[in-house]
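So that we are looking at the same thing, I have put the structure below in structure tokens.
Only one protein chain is missing from this complex, and each of the others stays in its spot.
First chain written, first letter: the chains are A and B, and each begins at residue 1.
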Amino acid sequence: MSGHAVLRGEGLTIRFGGLVAMDDVDFVLEAGEILGVIGPNGAGKSTLFNLITGLYRPSAGKVFLNDRPLNGLPAHRIVQMGVSRTFQSSRLFADLSVLDNVIIGMHSRTHSGVFDALLRPSKARGELQQAAAKAGDLLRSVSASLYDQRERAASELAQADRRRLEIARALAAEPKVLLLDEPSSGMDDRDTDALIADIRGITARRPELSIMIIEHDMRLVAELPHRVMVIEYGRKIAEGSFQDIRNMPRVQEAYLGRKAAAHA
Amino acid sequence: MNMATALDSGRLTRPTFSDFAIVVASELVGAILLRFFLLADDWRLVGGILLLFCVGFAVMQIRSDWEERIGGAFSRASRLAVGLAILLVLLFPLALNGNTYALHLLIVSQLYAVLAIALNFQLGSANIPNFATGASYGIGAYVSALLAIHFDINFWLALPAAAVVATAFGFLLGLPSMRTRESYLALVTIAFGVVIHQLLNNFDWTGGPNGLVGIPAPSLFGHSFASPILLGGIKLPSQANFYYLSAVLVGIAIISAQRLHGSRIGLAWNALRADELAARCQGINVIWYKVLAFAVDAFLAAFAGTIYAFYISFISPDNFTFLVSVTIMTMVIVGGMDNILGVIVGAFLLTMLPEKLRAFSDYRILFFGIVVILFLMIRPQGLFPQRLRRYGGSQ
């Protein structure tokens, strides 16, 4: 961790009609840091990601990437600036090959336009072949078994491999910040262990990469993040190391309900 | 890793003799079947050839290894395949015994093949419903015809001019796609097609419902396209000029489609077909790619429209109705979305079949409607489903 803020949110608020889904949330993500985001279902964790990635426009508040404001930029520009994400319910391009999914992830790092494709096909094809080679390397570095399945349709993959592919696709855009939305959902313990190892491998190779990770699996939250923030009803209610967080009565209430927390 | 290299090298191997044999045999069989189909007068013969086609198709469905084998042969011996195909297209009119009606059918089929390839960029690659391809086709035809009639501009200049105008309209039509999707966008395209048709029908300068007549035939190096081709004692009817012209256009359409499909642009279209929101989150400017698909569709359709106008030398709004757009859509759906070969087969089949089965040509539109519904219910991927891309020899 080099100590400067890569991604910063200030007073993020969004209202849908009368419903306040996110209320005045601040956060800071430092270079090389893994920040866990936890909270009960429907607390607004995914909404936070949607605000950062430009899918929703905040009603108030700002997001900065290396002090450059992201507000108002369309989603595809934000990817180009270096923020990639995965989705809670995996959203792969199901009828395309595994390799194509990763190559599409490189869209913002490749450049051929219509006229290149039509009039300078060798240039366009050369770029795509290079992208395919890079995508192959990336797949291999994330998971050897995924690499072996690179020519299958993404829809044919097993659940754990889909998650891996989504992470590989997000990495293909060479992000500075990676947002992982419940990567372990639908995984058993063995897969989760493998996932933790995968993410460790990724951060070992990319020490500058900062990660925000939404999780429910407390094992993962205990092991991976440097810091954890807790969201409830669209507000940030706590932040700190996992050890500190889990003893806070407010967090226990949020998770277990007031009565159960009193007994715990 | 070892397995991977083996796979890659398998794709790179030089064509074997049997590859050549397979390519030559399948192209010849295709050409001969097409010839007999075109010249068949008896509905029993037509039915027989269709049956043969169905049997062949069914065999391929059951023995997918054969299909793989043929596909492999074509990709390994691709030079031979393309060369032989060009030769067959060149020589084909000689085999038609001077039958001008067969040539006419071929020209129309080829123009529809171009239109179907054009629509395929949207419907097949990007999953955008566009019911206005017929309108772009009409804009191309009218612009070039007006230029030729009123300003004496020749065909070769009118062609790009018409394409530019139609593309501009394509952009315009694509703009609402920024804000609207699916049903709403479909309504906008239907509305656009109807509006263009009504305007053509009502304006004086487009000739109203009577259309435009007397579009002059193009000429090339002093050879008028209205006169027969004479070459070393061989005489081909004047339609052959337009046959070759439209064949060149089909070639251009195929090359453009392949290049776009095998590029970053084709991938971006496929991404927004599969999941628009996920595509945005991969850095794809979906609005630009949607508008682009509209523009490319209009560009190619205008080419086809121009050739049609100069070939028939008479156009009227009724050549470019909503039903024309639906017909083109049927061809794409039947042939197979995002499969270039499939789309061309779809265009040929659906142009020729109603003409060949005369007794039933009254029921043509009903037939199209039912065919689309049945295909969407039973085989939504079409006769020739899309294939996954392969990247050979890169690693």
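Quick note on the criterion: contacts are C-beta pairs under 8 Å (C-beta built on N, C-alpha and C of every residue); 3 or more make two chains touch, one makes a residue touch a chain.
One rule holds for everything that comes next: contacts and distances are computed from a predicted model.
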From "SHS2 domain-containing protein", "NADH-quinone oxidoreductase subunit L", "Branched-chain amino acid ABC transporter permease" or "Helix-turn-helix transcriptional regulator", the UniProt protein name for the chain not displayed is "Branched-chain amino acid ABC transporter permease"
Checked against the full complex, the residue among B:Ala145, B:Ile265 or B:Val326 that touches the missing chain is B:Val326
Out of B:Pro15, B:Gly140, B:Pro176 or B:Gly207, only one touches the absent chain, namely B:Pro176
From B:Val194, B:Ala217, B:Ile312 or B:Leu357, the answer for touching the chain not displayed is B:Val194
Residue list for subunit B contacting the dropped chain reads 127, 129, 131, 175-176, 179-180, 182-184, 186-188, 190-192, 194-195, 198-199, 201-202, 277, 322-323, 326, 329-330, 333, 362-363, 365-366, 368-370, 372-373, 376-377, 380
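Please note the rule applied: only the chains that are shown with their structure count from here on.
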Cα centroid separation, subunit A vs subunit B, in Å, comes to 42
In their shared complex, subunit A is touched by residues of subunit B numbered 3-4, 7, 256, 259-260, 262-268, 270-271, 274-275, 277-286, 292, 296, 386, 388-391, 394-395
The residues of subunit A that touch subunit B in their complex are 53, 55, 74-76, 79-80, 84-85, 87, 91-97, 99-100, 103-105, 107-108, 110-114, 116-118, 121, 124-125, 127-133, 136, 147-148, 151, 153, 169, 173
